[in-house]
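One structure is given below, encoded as structure tokens.
A single protein chain has been omitted; all remaining protein chains appear in their positions.
Showing chain A:
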Amino acid sequence: MDDVLIARSLFGTTMAFHIIFATIGVGLPLMILTAELLYQKTKNYEYVVMAKRWTKAFAVLLGVGIPTGTIAGVQLSLLWPGFMEVIGRVMPLPFQIEIYAFFVEALFMSIYVYAAERIKPWMRIVSLTLVALGALASAVLITNVHSFQGTPAGFRIENGEIVDVDPWAAFFNPGFGVTALHVALSAYVVGAFIVASVSAYKMLKNKYGSRLYKFHQRALMVSLVMGAIFSFLTAINGHESAQFLHEYQPEKLAAAEGLFETQSHAPLAIGGFTDKETQEVKGAIEIPWALSFLAGNSFETEVVGLNDFPEELWPPLYIHTLFNLMVGIGSLLIFISFSGLIWKKLLKKERFPKFYFLILILSGPLSLIAIEAGWIFACTGRQPWVIYRVLKTAEAATEANNLGVLSILFIIIYFILAVAVVSVLLYYFRKNTVMDDFKRAEEKGLLLYRTND
């Protein structure tokens, strides 16, 4: 492997690992906040127990999310010094402001967890809100850098020099709004379905009608409502993201859909694999005219095909599969959450069928797969550019060697962390059962945050 390829693989692996913890780190605080607010409304302490247990899980995940994020941030400079040189000159603001978001999250997370008993209930809510906002802001701001890579703004290149720098114009680059919204909404999807997965599993394990069953059912209903809202919004906004690509990065949309010839009334290809030789998507279901409609809200819309670009500027064609995976899972999640709510609230059925639980158990991991697919699609679909039509990835890479050995070391560390974090979570929740927390809530009058044992 050449060095650029190793650098890309190493950075991609780091991001793919960080994103798991980061996304849950954005999504879960909103669930915790919802539980806390439900408690204030209903005074049913089961919601506090929920909030406490999710907070514990969140704290453990932070233990991996923060160091892997630190790795990601520093690796950007180590592996892509050419890229960060441009970012430092033109686009330093999101990184800078992100630091403040990290501080807000770190300060108030410690306050919420370690000072829970010493602060007033309203201050608990305020702290938690700030944690959730801090996490959201981190995600939005880092996404801003990503969107700058796709739609760079705020500078000009003259004779190879960067001139006319306007950092705020770079900050408010055209892609910022749509992209940031999509990342935020999809993170809340993940938060909801992770909870849904666990609750569904626990409901299967516990006897119908038992106290624990009811507790987990309560958690499940919260997560289904949140999941329905956010998966729906994600899809609407995802549609906007696709229209946005149509306008700003047409070759990415063309590769996502396996479209070679520029045409109006373009068909939408679902599934299958793009074949470069025959210039078609093999084994796909084609919906005539649909792509044109999706791209511009009209069948007349002309969608640009790959043949309009020189082949060395094509993104890899397998991103078609990644795009399908994300959209497919997104649609499935909407279906799962709405059908559960209809079953329970409209049809007023008492019990869910067993296979529904089995699907729900899969929904959390599926939502994470959608996140991974979406990001790899977005980053790989930008190739060969690291900053679209400004800087090539290969030109931005480090010129140091030793990358191979370092990659192996990083992968070993990620593996150790993955095994450890799962073991710690399993250990903690096995030792601290829901029943223990009920008892603590009853005895200590809700003072159950700092108890570790």
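Just so it is clear, a residue touches a chain if its C-beta (ideal position, glycine included) is under 8 Å from a C-beta of that chain, and two chains touch if they have at least 3 such contacts; residues count from 1.
Just so it is clear, contacts and distances are computed from a predicted model.
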item: The complex's invisible chain, by UniProt name, from "Cytochrome d ubiquinol oxidase subunit II", "Chemotaxis phosphatase CheX", "Aspartyl/glutamyl-tRNA(Asn/Gln) amidotransferase subunit C" or "Spermidine/putrescine transport system ATP-binding protein"; value: "Cytochrome d ubiquinol oxidase subunit II"
item: Residue in contact with the excluded chain [from A:96, A:210, A:297 or A:433]; value: A:96
item: Chain A, residues in touch with the chain not shown (by the definition above); value: 56, 59-60, 62-64, 66-71, 73-75, 77-82, 84-90, 92-93, 95-100, 102-104, 106-111, 114-115, 118-119, 162, 165-168, 398-400, 402-403, 406, 409-410, 413, 416-417, 420-421, 423-424, 427-428, 431, 450-453
